[in-house]
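A protein chain is absent from this complex, but the other protein chains hold their places.
Chains here go by letter, A, B and C, matching the order in which they are written, and residues are numbered from 1 within each.
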Amino acid sequence: MWKWLHPYANPEVSYHFTGKILPWLGALATLFLSIGIIWALAFAPADYQQGDSFRIFYVHVPAASLSMGIYFGMAIAAFTSMVWQFKLADASAAAMAPVGAIFTAIALITGAAWGKPMWGTWWIWDARLTSELILLFLYLGVIALHNAFEDKNLAGKAAGILTLVGVINLPIIKYSVEWWNTLHQGSTVSKLGKPSMSIDMLWPFVFCFIGFALLVATIICIRFRSEILTRNSIRPWVRTLVSEHLSKHIAQEKNNAI
Amino acid sequence: MSVNQATSLTPPLISVTNLTCIREERLLFDQLNIEINAGDIVQVEGPNGSGKTSLLRILSGLSQPFEGEVFFNQQLISQSREEFHQDLLYLGHLPGVKGEMSAAENLSFNLTLQGAPNNAVNIEKTLSAVNLTGFEDSLASHLSAGQHRRISLARLYKSTAKIWILDEPFTAIDKQGVRALELLFKAHIKQGGCVILTTHQDLLTFEPEQVKKITLDYVFD
Amino acid sequence: MQFDSFSAFLNMGGYGFYVWLSFGVSAALIAGLLFSSLTSHTKVIKQIGARQQRENKLRQVRKNRQNSTTNNPNEETQ
Partner (left out) sequence: MSIANLSYRAVFSLVLKRDLTIAMRHKDDIINPLLFFVIVVTLFPLGIGPEAQTLSRIAPGIIWVAALLSTLLSLDRLFKSDHDDGSLEQMLLSPHPVFILVLAKIVAHWLITGLPLILIAPLLAVLLHLNEQSYGALMLTLLLGTPVLSLLGAIGVGLTVGIKKGGVLLSLLVLPLYIPVLIFATSAIDTAALGLPYSGQLAIIAALFIGSLTLAPFAVGAALKVSTN
C-alpha cells in the first residue's frame, strides 16, 4: 500500500496526476449530474404524501451526507499529515474545507426550503438541521483559522488540530442534539427523512448522489492543485511550470490583440 | 557552509543537514549544512530579515524547518526532546520575565523549570552578577527593558546546559555587561559547551578566527 | 415524464417556489465555488510568476552591485 502510494506523495507527480484525471472527473460529474437532476425533476414520481416538494430530497440528502463525509475526509487528511508528516495531506485538507462549507450551506438552505411547505416554517430545530448548522460553524472555524495564518504550512497544521478536535466532538454534538431534540419535541412534527422509497425514486437518487460526489471530487481536485502550487512555489518544477504557463498566456494575449 | 572543517574526531554536538526554511512564502535559506562542536562559538550574521532568528529557533526546536533535519548528539531533536532540552538554553528576543513577579521569583522559577539547582542565597548572588543587587524584590513590571534582559541572562550563570542559543543577547546591555557576558561565554566553551548567537556588534574579547561565522544572505525583499 | 405541460413542470404541483429555490440556490452556490476555484488557480500562478520576476530583478541588481564593488579593487591588484 505504502509502496504504491509513495510516488503520489511527491507534489510534482500528484500535481500532474490530478491534472490528468481532472477532465475525466469533470466529464463524469457532468454526465451523472445532468442525468440525475433531469430524472429527479421531471421523471421521478411525486411522493404520495409530500407531492413534488419531495424533489428537494434529491439535492438535500446528497449535500447533507457529503458535508459530513468531507469533514471526515478532512479529519483523515489531518491525521495523516500529523502522524506521517505528510505535507500533501495538509494541502488536500485545505482544499476540502470550503467545498464542505458550501455543501453544508446547501444542505441547510434546501432543508429550510423543504421544511417551509412541510412544517409551515422556514426553520425548525430539527436534529438534522441543527447538527448541520453546527457543522457549518465547525467548517467556518477551520476556514477562518486557516486564513488567520499567513504561513500556509502553519495554517495547515493549526487547522488540522482543530479538525481533529472537531471530528472527536462531532458525534458527541450530533448525539447531544438528537437527544435534546427528542427531549424538547412538544407536538409530533413530521420529520425530514427518507420515506420508503420506491425503485423509480431510488435510481435518480443514486445518479444524483454519485454525480454530486464526483462534482465534489472535481472541485477538490482543482483547489488541491492550487494549494500544491502555493506550498511549493520555490520548487524548480513550479517555476518552470509557471513561466511556461505565463509565456503561453502572453502569446495568447498578443494573438488576441492582433 | 560547514562551520567546522571536520578536524575533530568527536561527533558534533549539533549538526544540521539540508536545512531549508520558508517564511511567508519567502525562501530564507536553502540546503544549509552546519556542524557545531563542543567548544565552538558561532556567530550567525546577515542583514535584517535574512532568517537569523528563524535559524536559531529551528536549531532550538521551536520552529520546524520546511525541509531538513537537526541532530543533537547524532539523534533527531524531535526524537530526543528531553535530553536535548536538558542541554539547551535558548534566550530569544523576548525575555520571558513576568511583570507580576519579582526579579528573584522570576529567576527562581526559570531556573527550577530548567532543573538547575537554586536557593535563595544563590539567586541573590546570581542577580548581583548581572548588576541587579537591590532589585531582588521589586516587581519586574517596575524594572526597565534592560533589567528584564539581565534577569533572563542571569540564568546563564547557573546553567548546566551545554548548548547556549542566544538571539541578540547584548541588546540593552552596557559595555561592561557585554564584556562580562563574553567572559562567561569563554568559560562556557572551555568547559565543553557551545554558544550560538546573533549580534549586531562584533565580539570584542574574542580573536576573529576563534569565532565561527554562519552568513545568511539569501534575501529577496 | 411526470408533468403534462411545461407550466405544470414549473409549478411542481404547487411547490414550484420551494423546489426551484432549492435547486437554484444550490446551482448558484456550486457555480460560485467552481468559478472561484478555477480563478484562484490562475491567480496563484500569476502571483508566483510575479514574485519570480521580482526575485530575478533583485538578483540582477545584487549581481550588478557586487560586480561594481568587487571588480574595481581586483583590477587594481592585478
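Please note the rule applied: a residue touches a chain if its C-beta (ideal position, glycine included) is under 8 Å from a C-beta of that chain, and two chains touch if they have at least 3 such contacts.
These numbers come from a predicted model, not from an experiment.
A.B. asks: Where does the absent chain touch, in terms of which shown chains it meets?
C.D. replies: Per the contact definition above, the missing chain touches A, B.
A.B. asks: Using the touch definition from the top, which of A:76, A:140, A:217 or A:246 touches the missing chain?
C.D. replies: Going through A:76, A:140, A:217 or A:246 one by one, A:140 is the residue touching the chain not shown.
A.B. asks: Return the single residue from B:76, B:113 or B:187 that touches the missing chain.
C.D. replies: Considering all chains, including the one not shown, the answer is B:113.
A.B. asks: Determine and list the chain A residues touching the chain excluded from the picture.
C.D. replies: 82, 134, 137-138, 140-141, 144-145, 148-149, 151, 154, 157-158, 161-162, 164-166, 168-169, 172-173, 175-177, 179-180, 183
A.B. asks: Given the full complex, what residues of chain B touch the hidden partner chain?
C.D. replies: 57, 60-64, 81-83, 85-86, 88, 90, 92-101, 105, 109-110, 112-117, 139, 160
What we mean here is this: only the chains that are shown with their structure count from here on.
A.B. asks: What whole-Å value do you get for the distance between chain A and chain C if each is reduced to the mean of its CA atoms?
C.D. replies: Each chain reduced to its C-alpha mean, chain A and chain C end up 19 Å apart.
A.B. asks: How big is the gap, in whole Å, between where the Cα atoms of chain A centre and where those of chain B centre?
C.D. replies: Here chain A and chain B have centroids separated by 47 Å.
A.B. asks: So which stretches of chain C touch two or more other chains?
C.D. replies: 51
A.B. asks: Could you tell me which residues belong to chain B and also touch two or more other chains?
C.D. replies: In chain B, the residues touching two or more other chains are 25.
A.B. asks: State the interface residues of chain C toward chain A in the complex, per the touch definition above.
C.D. replies: Listed in rising order, the residues are 1-3, 9, 12-16, 18-19, 21-23, 25-26, 29-30, 32-34, 37-38, 40-41, 44-46, 48-49, 51-52.
A.B. asks: Enumerate the contact residues on chain B facing chain A in the complex.
C.D. replies: Touching chain A: residues 22-25, 27, 30, 66 of chain B.
A.B. asks: Touching chain C in the complex: which residues of chain A?
C.D. replies: 37, 41-46, 51-53, 55-56, 59-60, 63, 98-99, 102, 105-106, 109-110, 113-114, 116-117, 215, 219, 222-223, 225-226, 229-230, 233, 238-239, 242-243, 245-246
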